[in-house]
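What follows is a single structure, and I will ask about it in a moment.
Missing here is one protein chain; the remaining ones are kept as they sit in the complex.
So, subunit A:
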Amino acid sequence: MLIVEDVSVALGRRPVLRDVSLTARPGTLTAIVGPNGSGKTTLMRAMTGEVACQGKISLNGLDVARAKAWQLAGIRAVMAQETQLAFPFTVLEVIQLGLSMGQHAENRDLPQRALAEVDLLQYASRNYQDLSGGERQRVQLARALVQVWNPVADGAARWLFLDEPVASLDLGHQLQVMRLARRFADAGGGVIAVMHDLNLSAMFADRLALLSKGSLVAAGTPEAVLTDAQLSSAYGCPIRTNALPASGTWLLPQAVAG
C-alpha cells in the first residue's frame, strides 16, 4: 500500500506541490497525469524518497523519509526519465546493477530474462552509451524489473515507479512497456507511472491522478478523471473526450477550436 498524506514540496521558495493526498493499492496501476510543470515528476521523486517533503509518505508501512536505502530498494524499483551513464558499461552490466547481493548467486539468468521482456536480448553486449534514447529507456526498465522481479515477495507487494516510461518510445514499444507494467500489476505488484499520453493512461491504468499547478485536481478511474471539464481546466485549453465504440474505457481527448 502506498499512502501519500498532505504532501507539499517547495523547491527553494517556490511551492511545487501543495497538499497532495493519494493512495495506491497493490495490484493496481496508477497513472499520474497533468500538463508540463504540474508537479508530476516532483510527486514521483517525493514518493521514492529522492526529494524531501512536508507531509507523510509510506510504502508497505515503511516511512519513506526515514527508511534506509536498502529497505526501500528491497520493495520498490525506480526508473527515471533519463539515465546518463558515466562509464561504458554494457547493456547486460547495467541490468546486473539491479540485482541485489543476495539475488546475484541464485538468479544469474534474471538479467537475460528481463532483457527478453523488453525485446533487447541481442543488445546484451552493446555499449549502453551507444544506444538511442528509447533503447536506453527499455534497458532501464529491464534493470528496474530485475530489482523487483517477483511482484509479490514474502507476502508483500513490490512496486515499480516509472517516470515517463514511454516518453521516447515508438508506438509498438509503448504498448509493450505498458503491457509489462500492466502484467506486473495484475500479478499483485503496484505500479505508479508518470504519463504524458492520456490515451495510454486510459487504456492501461486502473486509476488516474490528475495534477495541475502542483495540486491534485482529480483522482479515480479513467472515466471519472478524464472528463471534458476537468481536462480543459487542467490543461488550459478546450478538450473533448470521445469513448471508442468498441471499448468503453478508451478515451480520445481532442483539443477543439475555440
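The rule is simple: a residue touches a chain if its C-beta (ideal position, glycine included) is under 8 Å from a C-beta of that chain, and two chains touch if they have at least 3 such contacts; residues count from 1.
What we mean here is this: contacts and distances are computed from a predicted model.
Of the names listed as "SusC/RagA family TonB-linked outer membrane protein", "Heme ABC transporter permease", "NADH-quinone oxidoreductase subunit J" or "Cytochrome b", the one that matches the UniProt record for the absent chain is "Heme ABC transporter permease". Touching the missing chain, out of A:26, A:39 or A:98, is residue A:98.
If you put the hidden chain back, the residue from A:22, A:46, A:80 or A:141 that touches it is A:80. Touch with the chain that is not drawn comes from one residue among A:8, A:23, A:58 or A:112, which is A:112. Only one residue from A:90, A:168, A:215 or A:230 touches the chain missing from this view: A:90. Even with one chain removed from view, subunit A keeps its contact list with that chain: residues 45, 48-50, 68-70, 72-74, 76-78, 80, 83-94, 96-98, 100-101, 109, 111-112, 121-122, 124-125, 147.
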